[in-house]
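Only one protein chain is missing; all other protein chains are in place.
Letters A, B and C mark the chains in the order given here, with residues in each chain numbered from 1 onward.
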Amino acid sequence: MEKIGIEDLPGLFEALAGVFAEKKDELCDMDAKMGDGDLGLTMEKGFSAMPGLVKENTEEGNIGKTLFKAGSRMAAIVPSTMGTLMASGIMEGGKRLNGEKEMDASKFALFLRGYADGIKKRGKCEVGDRTVLDAIDKAASKAEEKASGGASLAETALAAKEGAEEGCEATKDMKPKFGKAAVHEAASIGVCDQGATVGKYLLEAMCAFISA
Amino acid sequence: MEKIGIEDLPGLFEALAGVFAEKKDELCDMDAKMGDGDLGLTMEKGFSAMPGLVKENTEEGNIGKTLFKAGSRMAAIVPSTMGTLMASGIMEGGKRLNGEKEMDASKFALFLRGYADGIKKRGKCEVGDRTVLDAIDKAASKAEEKASGGASLAETALAAKEGAEEGCEATKDMKPKFGKAAVHEAASIGVCDQGATVGKYLLEAMCAFISA
Amino acid sequence: MKKIINAPENYTDDMLKGIYRAHGDQVKYVNDDLRCYCTAKKKDGKVAIITGGGTGHLPLFLGYVGENLLDGCGVGGVFQSPSSEQIYNVSKEVEAGAGILYLYGNYTGDIMNFDMAAEMLEMDDIEVKSIVGADDVISNKDPALRRGVAGIFFMYKCAGAKAAEMGSLDEVLNAAKKAKDNTRTVGFALTPCIIPEIGHSNFTLEENEMAFGMGIHGEPGVWNGPVKTAKELAEEAVKEILDDMPVSSGEEVSILINGLGATSLEELYILSGNVSEILDSKGIKIYRTFVGEYATSMEMAGASISILRIADDEMKKWLDMPVNTPFYSQA
Partner (left out) sequence: MKKIINAPENYTDDMLKGIYRAHGDQVKYVNDDLRCYCTAKKKDGKVAIITGGGTGHLPLFLGYVGENLLDGCGVGGVFQSPSSEQIYNVSKEVEAGAGILYLYGNYTGDIMNFDMAAEMLEMDDIEVKSIVGADDVISNKDPALRRGVAGIFFMYKCAGAKAAEMGSLDEVLNAAKKAKDNTRTVGFALTPCIIPEIGHSNFTLEENEMAFGMGIHGEPGVWNGPVKTAKELAEEAVKEILDDMPVSSGEEVSILINGLGATSLEELYILSGNVSEILDSKGIKIYRTFVGEYATSMEMAGASISILRIADDEMKKWLDMPVNTPFYSQA
């Protein structure tokens, strides 16, 4: 696929929902070790609502506004930490594409940067805090680099995916700063942050969809 | 032993306490099937307090008043159904011997009749209601019969013991009328009432003490 | 047994020490006996209402001693009656010149000890009347032989209000009786509880098993089987109650959804909603809904449903009267 159009969005989110359905128990278990064990549940619920939300909120010819509106509806459906962060990412990513018809490589990079900024603002977090941001931020950087060099959407998505994987891997050595995990520093050493793992699966699924 | 004197009472109740210590779990289990499972506990507690209570409440030359006073103290220690009934039995039995120095065969029968009447009054029960009264009443009747025929204390006690055993056995076919067991008619068929079982053990232990 | 306790044999007294330490401005004990529990705010000329029973059912029994409710409570060991001596001592302390009402649950041990205390008071020329709560429909076909469970709350409420209105002993007794005649309860347990000194539960329920009709001391129920839904339980319990005490469409009732100890308040409200729906569908009006832990069995999981048929407007006034104890307030 060379560009992502509005009509591709339901399929894209269906693919994401499929991945999170598959990873549900794994994510719940990771989360239970550090927090409250609901992570897989909310990710599946949030992303499986998105195809419908995108259809209900389609703004003709404006992929940005469509994503923004669907994202803000998703926030109401999964108001947990990661649910809200994912929704905030989609909303801010959508804002950056306001007025655009579709996403090519550079707009995909723009979307990912918005996604990361949305998380950063809502979570009041920085890169290095051992959160989902570490995966998404790295994905955005790698995508920006590739896209600015004139790469295709598929190449850009591949770079983003590799960035997310790297960013996720890097959380293994980070100390948790936020909430429930912070008290369990010891348990977190050498293990990926569960939120960053969500980020990794997210980009892997996007890349697979785009390359298919 | 031909007569029970005041000085014999601590030993008598020690013997009873020993029997109930031994039967504790059995009685608790019986009670749990029909009620709340505390019967063995309270019987052991009540009778093991009696040797001390008898000593503390000894009225020189008055075995009746000694029993009455010790019994009323026992009521405060084990205020459960059977605890109160046993105490009421001892108290009323004691009243009937007010002013007496000791118990011979006929006074033993008098004591048992008082014991039964105390239970009857306090429990507002009748013979045939499937309670401890069925064992004690039969014990009193048999003792009265024997004693009035001029039998020895030991012979009278043996008759009383047999009466208690018979009375207890008879509860197998009786329908429970009171409290917790009444709802479980079915479970009670063919099984001795747990309170009557207490009555049986009580008389068996008295008889053994007197014959020893 | 997992409990936050010290020596099991001190369970009742340790609990009482904590209660007096926390609420010393409202309650006290007499005769140097922690188990003689009395209001610290005696009111002259008022009928004194005294209750009592075993420990393990908080807020029952002592929790209802306070303004516009009860005046004293004899506290027994876990699931055991207080002694007649203790009840007598409480009676002597809180009696205020207008006589005493003994109001407690229909359990043999308690009856005998309250009766003995009443006999002792007769010698002192103090007038005592007695009435027992006997609301547990399942426990016996004969209403006179039924156990008293959570529905006693309605008797406390009505008798307490009438006494607060400075009613006579007979009037207070009649208020209790009016509540008693119109109250029915059905309960069910999902897990047993453990008497601290015994250390293990006296019955067991399988992983998905519950006991319908079980007594608050763990007396076996009418059926054991797989856990039903809240709605099914509500239907079965309401049916048992209304079969025993018919209530017509248009009549009013008050309901009490009581938790046995471990069951969450969330579940109690789910159950309460289901009970209300059933009553709605029959055209029965609900005057007041009480939901919470009113009579427990320590950490037993389960609930009971009580229905009070509103007999007249006076009863509504009694239900509405504010009350205030260390354990229970209604504004």
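By definition in this document, contacts are C-beta pairs under 8 Å (C-beta built on N, C-alpha and C of every residue); 3 or more make two chains touch, one makes a residue touch a chain.
Source: prediction; values computed, not measured.
*Asks:* Could you run through the displayed chains and say which ones the absent chain touches?
*Replies:* For the complete complex, the undisplayed chain touches A, C.
*Asks:* Specify the residue from the set A:Met1, A:Ala32 or A:Ala208 that touches the hidden chain.
*Replies:* Counting the whole complex, the residue in contact with the absent chain is A:Ala32.
*Asks:* Consider the whole complex, including the chain that is not shown, and state which of A:Ser48, A:Ser80 or A:Ser106 touches that chain.
*Replies:* A:Ser80
*Asks:* Pick from C:Thr51, C:Asn113, C:Thr191 or C:Ser306: which residue touches the chain that isn't shown?
*Replies:* Checking each option in C:Thr51, C:Asn113, C:Thr191 or C:Ser306, the one touching the absent chain turns out to be C:Thr191.
*Asks:* If the missing chain were put back, which residues of subunit A would it touch?
*Replies:* 28, 32-38, 41-42, 75-81, 83-85, 88, 122-123, 177-180, 182-184, 187
*Asks:* In the whole complex, what residues of subunit C lie against the chain that is missing from view?
*Replies:* Touch with the absent chain occurs at residues 2-6, 11, 14-19, 21-23, 55-56, 58-59, 67, 190-191, 207-208, 210, 227, 229-231, 233, 261-274, 276, 289, 291-293, 296, 298-299, 301-303, 322, 324, 327, 329-331.
What we mean here is this: only the chains that are shown with their structure count from here on.
*Asks:* Farthest chain from subunit C, comparing Cα centres?
*Replies:* In terms of C-alpha centroids, the chain at the greatest distance from subunit C is A.
*Asks:* Centroid of subunit B to centroid of subunit C, CA atoms only: how many Å?
*Replies:* Each chain reduced to its C-alpha mean, subunit B and subunit C end up 32 Å apart.
*Asks:* Taking the mean of the C-alpha atoms as each chain's centre, how many Å separate subunit A from subunit B?
*Replies:* Spacing between the chain centres: roughly 79 Å.
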